[in-house]
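Omission of a single protein chain aside, the complex is shown with its protein chains in their original locations.
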Amino acid sequence: MHDFEPKIVAFVCTWCTYAGADLAGTSRMQYPPNVRVLKFPCTGRIDPVFILRAFQKGADGVLVSGCHPGDCHYMAGNFHARRRFAAFRALLDFIGVDLNRLQFSWVSAAEGGKWVEVVTDLTERVRTMGPMPEFKELEHEELWSTFAEATAGKSTGLNITGDRSQVLNTPELKEAYDSIS
Amino acid sequence: MCESKNIYLPNLATIETIVDETPDVRTLRLVFQDEAVRENFNFRAGQFAEYSSFGFGESTFCIASAPTRKGYIECCFRSVGRVTESLRRLEVGDTVGVRGPYGNSFPIEEFYGKSLVFIAGGIALPPLRTVIWNCLDLRDKFKDITIVYGARSEADLVYKHELKEWQERGDVRLVKCVDPGGAGPDFDGKVGFVPTVLEEAAPSAENTIALVCGPPIMIKFTLPVLERLGFSDDNIYTTLENRMKCGVGKCGRCNVGNVYVCKDGPVFTAREVKAMSQEF
Amino acid sequence: MNAKANKNQLTSIEPAYYEAVTEAIRKEAVKILKEDTVVGVVGYLPGRRKGTATPALVTSVEEAEKLVFSPACVNNLSVYLTKAKKGVLKQGKVGIVAKGCDMRALAGLMTESQLQREDLFIIGVVCPGVYGFGVERTGTLTEANIARKCRECIVHMPEGADVAAGTHAELADLTPEEAEEMARIEAMPQAERWAFWKEHFSRCIRCMACRQVCPFCYCEQCLCDKNRPQAVESSPRPAGNMAWHLVRAMHLAGRCGGCAECERVCPMDIPLNLLNRRMAKELKELYDYEAGLAPVEKGPLNQYKEDDDQSFIK
Partner (left out) sequence: MQIITEQNLRNLIDLLVKEAKLVVGPKLSGSVVLYEPLTAGTELTLDALPRRSSKELFFPVCEDILSYKREGGAMKVTDVDRSKFPETVLFGAPPCDAGSPSILDAVMSWDYKDEFYLERRKKSTIVGIACTKGDDACFCRAVGLAPDTENGSDLFLTPLKDGSYACNAVTEKGQALVAAHKNLFAEGAGAEPVPFVDQAVQKLDLVKIKKWLEEHFEDPLWERIADICVGCGACAFICPACHCFDINDEGSTDDGVRRKHWDACGFAKFTNHASGHNPRDVQNKRYRNRIMHKFKYYDDKFGKTLCTGCGRCIRACPVGIDIAEILETINGKAE
């Protein structure tokens, strides 16, 4: 597990969290370099499909962060986002995704320290959880359809050269097989 | 490896030059990477190809260069969709895929000894430009050549440098025009819509073939004008553009009635077009 | 529960009930067409095959006299008001035959300003339930052939209709199969839940029937058809399938009225309504909101309270 460096994607709002992360940087605070920050005008613009996409394309953890309630540059963007992500979490949970890989936070422009803390926590948590295989497997799924893969001549996991004693389980079959082999 | 030929496999080509025709129309000159393909790639004016931008998909355009100019092909496209936008992001030296040539072509040999009138609107000049250069390269085989070309505005005229060349050649009559309101102060062409300008230019229909390409609305108003000028439906050629994916008559997208544009077309005479189910 | 059971101890709904409803629908449809109250009525006509019905827009009294209602009338007709028959509303007021679950879709569409109440004449049907998929279509509705969604129906009475056809009738003691199935999935370990859905979604062929029959999927440009940038792969493979179904569930959260049309039309039998129900349940718990019970100003994800739960946010 030592070799595993988790990939964390952070979707942040430009007004608070991005400024907070910037403050952490200019204050020379140290935090894990695993995080890739994507800047949005507001958490209200962050569509759940972005999170799906991040997981699909290889993220092991996703962070969504914006202004504290009441501080939104657009008045209510983060209030809407709060409801949307509450619902989205429920959906991911129902589908079978580990919610520990998804973190939401409010980090203001003044909270460089909190940014460091949130990122460090998530990175370390995901590091102990290991890589996230589920969505990546979907992308490269070879066995998604035994039919399509089998007709393409790819390995299917079908036991087509199975144990002879198991296949030849009836006397007629044994006889038939012996006659042709 | 299998011996059977994969009809969906493109040849690779390198972008040799890029020319911006208008703010959103671009010409790519492509040179095949494989020497054998480069030497053996032959096509006829009017045929099209499937150009791919890897990671984005394929798009269908005509081959806009003339078959008489060997060693390269050119495509010209307006950036409107996923593939064209990605093609636009490519730079000189980048690789694109080219499948083709597909479809039928203009029967140029049948035009020998006749006069030609080319009528094009906007981005529809490239499919005729291949024929124009083909004919200009064989200039002595044809009588009069007239080109009527119009676009929404001066900026939207494609192949500006070639228009100039045609204008300056003594053996071609170029009538260029822009829609009302589209002309700049120095514009030296006519102002008006293509059908109107065509009627004014009034090329003789005597022993003449008309080749028309443009948006459906232009075609709709141009055909009656040609009729008035005395062109018969058999002497009017056009090229249809439908959405295509495979280009080889399989995917079921481009059909107009029972006509597969990709196989039976894209070049049709006006008579053939009129006989089709009106669904394009 | 007890009070309900006492009131109605029916074990089957006989054809006579549906005939009575049919009569009432025809009478009303003929009346509003004759009086020119509406330009047409969206209802059901019998299909060629026994025990089937197809949606239809009838514009003449003659046709209106052929309208039917039976357990085969499974479609949620409100889809036609936003999509295929969109033009109809421009010509004037339209009559529509609506079951309780269809009423929820209509209310939702009114909430979203896709429809105006005054443009509609709603012939509500007091619906005891409709057929499930692949069942005996005998004309009589019983526990054996009722659709899964109807087992837990809370909207037998079409609230807010202009007229209601039928009198209260519902089957007694139906087991809530869908709720049980949902509880079973929720109780699974996380990895099993993932495997369950992965298996189901891997069968998806992306025919988009779930989207096309959904009254709420009325977007002119679906996110899933967009390719600049592409959010959901268009090929029917696991990655795109999973993304599509999650996007669909998310876009319907707080809007879906539970007509379960998506699940009914799925040619691959993917239990799509479970996703919708799970989202509905969450929004009920979090924000005490149930979609489509009445037209409201805003759905739960279009509004907020300052003190909404944020225990999951750091």
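Going by the order they are written in, the chains are A, B and C; count residues from 1 in each one.
By definition in this document, a contact is a pair of C-beta atoms (placed from the backbone, for glycine too) under 8 Å apart; a residue touches a chain by one contact, two chains touch by 3 or more.
Please read these numbers as outputs of a predicted model, since none were measured by experiment.
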Which is it among B:Gly71, B:Pro180, B:Pro224 or B:Gly257 that touches the chain not included here?
B:Gly257
Touch criterion as defined above, residue of C:Lys50, C:His168, C:Arg184 or C:Lys298 at the omitted chain
C:Lys50
Which of C:Lys99, C:His200 or C:Arg277 sits in contact with the chain that's absent?
C:His200
Answer key for B:Gly46, B:Gly97 or B:Gly189 versus the chain not shown reads B:Gly97
Which parts of subunit B are in contact with the chain that was left out?
1-2, 4-10, 12, 52-59, 80-81, 84, 86, 95, 97, 215-216, 241-243, 245-246, 248-258, 260, 263, 277-280
Residue list for subunit C contacting the dropped chain reads 47-50, 52-57, 75, 79-80, 83-85, 199-200, 203, 205-209, 211-213, 225, 233-237, 261, 264-265, 267-269
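We adopt the following convention: only the chains that are shown with their structure count from here on.
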Just curious, how far off is subunit C from subunit A if you go by their C-alpha centres, in Å?
32
Whole-Å separation of chain centres (CA-atom averages), subunit A against subunit B
47
Can you pull out the residues of subunit B that are in contact with at least two other chains?
none
In their shared complex, subunit C is touched by residues of subunit A numbered 47-49, 52-53, 56, 69-70, 76, 79-80, 82-99, 103-106, 118, 121, 134-135, 137-139, 141, 144-145
Under the stated contact criterion, what part of subunit C meets subunit A in this complex?
185-186, 188, 190-198, 202, 223, 231-232, 237-239, 242-243, 246-247, 249-250, 253-254, 275, 278-279, 282-283, 286-287, 300-304, 306, 308-310, 312-314
Could you pull out which subunit B residues touch subunit C in their complex?
81-82, 85
